[in-house]
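Here the complex is missing one protein chain, while the rest keep their positions.
For reference, chains read A and B in written order, and residue numbers begin at 1 within each chain.
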């Protein structure tokens, strides 16, 4: 039932915040099953039930991990409904998560090779609450997987899974129209437009909130306080203000329309 | 002086927040004594000096850990007074903490088997500050315990310790009256009323802020935006709004009166 090779690295990504016991309880459950598990916090500050924000974090973090790392994701507005819980392999990464679309961005970069529905309750806590499957199902399953449990034993193969309805940029001959998808801590605006959408064409200006911004290669190319557009470290078109907060200054947020003019 | 079996797992729970050096200094002190210690953050976002909040986190997290785990708690409004510092064994869990009542909820679930006052300064930092016993006493003691130091060497047995004055629910033939004890990140209201308080009787409605709410089994049984009552994953009566914030919507917070009608 258990393989000889086991990877003890387990990361946690939740919307639980840091002021309650929820994350800590999950850590305890994992370590009670595998005291050698190595736990790593990715983020617990996802806004409550914000699956798109979770999807952005997984895209920006998971691909960098060593093969075999196991990532637990608990952003779970559907806890207590019939939504499935999944084990998924994306490239060489492994994830445990509710089937609610949080994989939508990551799977474009690391396609899902195998997905399994968590159904075998032998690997769960004995008394599964109706409100906290992170602690009672995902954490113990992670503990067992980190001991080498074969994923096939978790349940039946899942042939399909939920995807978020992501706003797709509209591509015209002279422009690409998209929107702001994420605002980071610095107030930088990450948009839905990626390098691939402007393939072969020259980046002109970016239009947002009635302003037209130049494209630069690095924050430092902008004057202090100047709003500029650039390609983010993940390949998204991004709006930033050097040593300032673009979201606050432009009055922009998730959903704000963005146009990239190309030539 | 040191036992052969040592457990290197040490968790930290404080009200220090994440923006200062206080937690980091404690981690450094522990690792300087035992470089093999495995450190785990439970929470550092306890509101400043809020011992009840700390007690809730310990209750919700500590019981899930493997036997022998060592938990440092630094919520210490009395630092610099004559309040004692304690080593306590609760079930198979071990804790280091100021004697200010933060064990009050946990010890109802995991009774204290042994408590010891920290008095032997051989296991402290040489220069103990008057304002930071977490770094200068609790952290080094944790380091030594994780190396296998016998707890009996820390100081004399403590035969009694401080307890928080917790508001006890009042039980009537047709109702249980309690109050809100904790508000979590989602705005869920955890009350002082537990499943045991309504033993053998049927849950009717919950009354709070002039509203009467139905009991449901899971968040998902409520319509979006509907306020409901349910049993939390820890066995407390809880008020929640599906995909919403009950505290904000009801205008409730710690201390708000709650009545559970039973039949």
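Everything below uses one rule, namely that a residue touches a chain if its C-beta (ideal position, glycine included) is under 8 Å from a C-beta of that chain, and two chains touch if they have at least 3 such contacts.
Model, not experiment: these values are computed from the prediction.
Chemist: Would you indicate which residue among B:77, B:91 or B:244 is in contact with the undisplayed chain?
Modeler: B:77
Chemist: Using the definition of touch stated at the top, determine which of B:49, B:226 or B:245 touches the missing chain.
Modeler: In the complete complex, the chain left out is touched by residue B:49.
Chemist: With the full complex in mind, choose from A:9, A:112 or A:128 the residue touching the hidden chain.
Modeler: A:9
Chemist: What is the set of chain B residues that contact the non-displayed chain in the whole complex?
Modeler: Its contact residues with the unshown chain are 15-29, 31-32, 35, 39, 41, 48-49, 77-81, 129-132, 135-136.
Chemist: Just checking the interface: what residues of chain A touch the absent partner chain?
Modeler: Against the left-out chain, chain A lists 9, 11, 13, 18, 40-47, 53, 56-66, 69, 184-186, 217-221, 230, 232-233, 243, 245.
Basically, only the chains that are shown with their structure count from here on.
Chemist: List the centre-to-centre spacing of chain A and chain B in whole Å, with centres computed as mean CA coordinates.
Modeler: 30
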